[in-house]
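Complex shown without one protein chain; remaining protein chains in place.
Now for chain A:
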Amino acid sequence: MTGPAILLLLAGLGAIAWVSARARAMRLQTAARATGRRDAVHSLPGYHGWYVALWALIPAGIFLAIWANVAPGLVTQSVLTDPAAQSLPADGFARAAILGEARAIASGLQAAAFNPASEPLVEPYRTAMTEYGIAGAALALILAFAGGAYAFTRIRPDFRARTRVERLVMISLLIASLLAIVTTVGIVASLLWESFRFFSMVNPIDFLFGLKWSPQSAAMGYGNDDAFGAVPLFWGTIFIGAIIAMIVAIPLGLMSAIYLTQYASPTVRKWMKPMLEVLAGVPTVVYGYFAALTVAPALRDLAASIGIHGASSESALAAGLVMGVMIIPFVSSMADDSIAAVPQSMRDGSLAMGATTSETITRVLIPAALPGVVGGVLLAVSRAIGETMIVVMAAGLAANLTLNPFASVTTVTTQIVQLLTGDQEFDSAKTLAAFALGLVLFVVTLLLNIVALRVVKKYREAYE
């Protein structure tokens, strides 16, 4: 029995449950109303319908979800007891390949076997899958019937089906939100686990404070632990994301926010604000092209023409500038919000004292909006240091610890990409280093976000 068919059958069962429960509730309630007592009837018949239908569907649905995960293992178990499986090679890899192929043929994903050894197993697979499929479907249907019947027997005129349905809705919403949290926790756990494995090979102190990053040599066996010193990466990330990009983004973002909130006419604002926000919608890979193919060569030529030697075509400056442009909308929209949140009466008060618009902005509006602006900048920084595509394309791979913006530097995200792409063994320190880097990035970004949200929140309360 196939999956869609079972689901259809269940849906049908649910519909029947709904209709019959509603009909029964209606009949009972009509009778109860005749007694004339006001509390004789509680919920509308529709709620009884939903109550019974949900009882029919939810347990069966949960069972099916579990079954879908457990059944393949059970199928393989039963196939292995088949005499045809005795001839399977002992080697884990070959064995798994043959079993996989047999399974694919049996379920119709593959037409013929490449490996003749898998052919005798197709038939046992097919039988086992059918058996388990029917068993699963039967159990699901029984559960659906049982659930529906249990709920059906509970229908009374004064049964509080409405309250129960409300609770079920609440529980399902709770589960939906928990899923997102569980996913996050899972990601963090896997990061922690892999990082732990990495730190069992490399001393955390060396990793966090080491000045030399050269995972290639370490992996090839002629390096030592010092090669995992991540300071150059941290510096590159800060240099590009928190220094160069912010030098571009903070003034431009702030000034455009001030212009848009204080000077622009409504028409100009109506056109300019969405256009600025388009910047936030440009895919980062496009910024990456732009940085690598347009900005970086231009900067290299510029550096050469003004006599700076050793300018790289993968400069920190190119990546930082373009990243700064990308970040402008974040800074400007946060600054815009917080300037707009300063009450009009502050502005009027200052203007009425004979202050000019720009005096009002620098002396009253910006100080009052400052916490919000700072929050916006912190969020922008956390976005910039986690940004990957631009730096992968434009920033280069050399882990230099330099202050020269025309030199090539590398960032945490670039190195993660570098360490994890291509054929990698997942137990070498080189690969695991990516997780440790990811963990550091995660922690830093998380802290920045927490601080930023706190700052913004504190400020919001100041006027309300």
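Keep in mind that, in the parts below, a contact is a pair of C-beta atoms (placed from the backbone, for glycine too) under 8 Å apart; a residue touches a chain by one contact, two chains touch by 3 or more; residues count from 1.
Just so it is clear, contacts and distances are computed from a predicted model.
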Name under which UniProt lists the unshown chain, selected from "Phosphate ABC transporter ATP-binding protein PstB", "3-isopropylmalate dehydratase large subunit", "SiaC family regulatory phosphoprotein domain-containing protein" or "Aldehyde dehydrogenase": "Phosphate ABC transporter ATP-binding protein PstB"
Option from A:190, A:356 or A:421 whose C-beta touches the chain left out: A:356
The one residue from A:346, A:401 or A:451 touching the chain left out of view is A:346
Tell me where the left-out chain touches chain A, residue by residue. 265-266, 343, 345-356, 359, 363-364, 367-368, 462
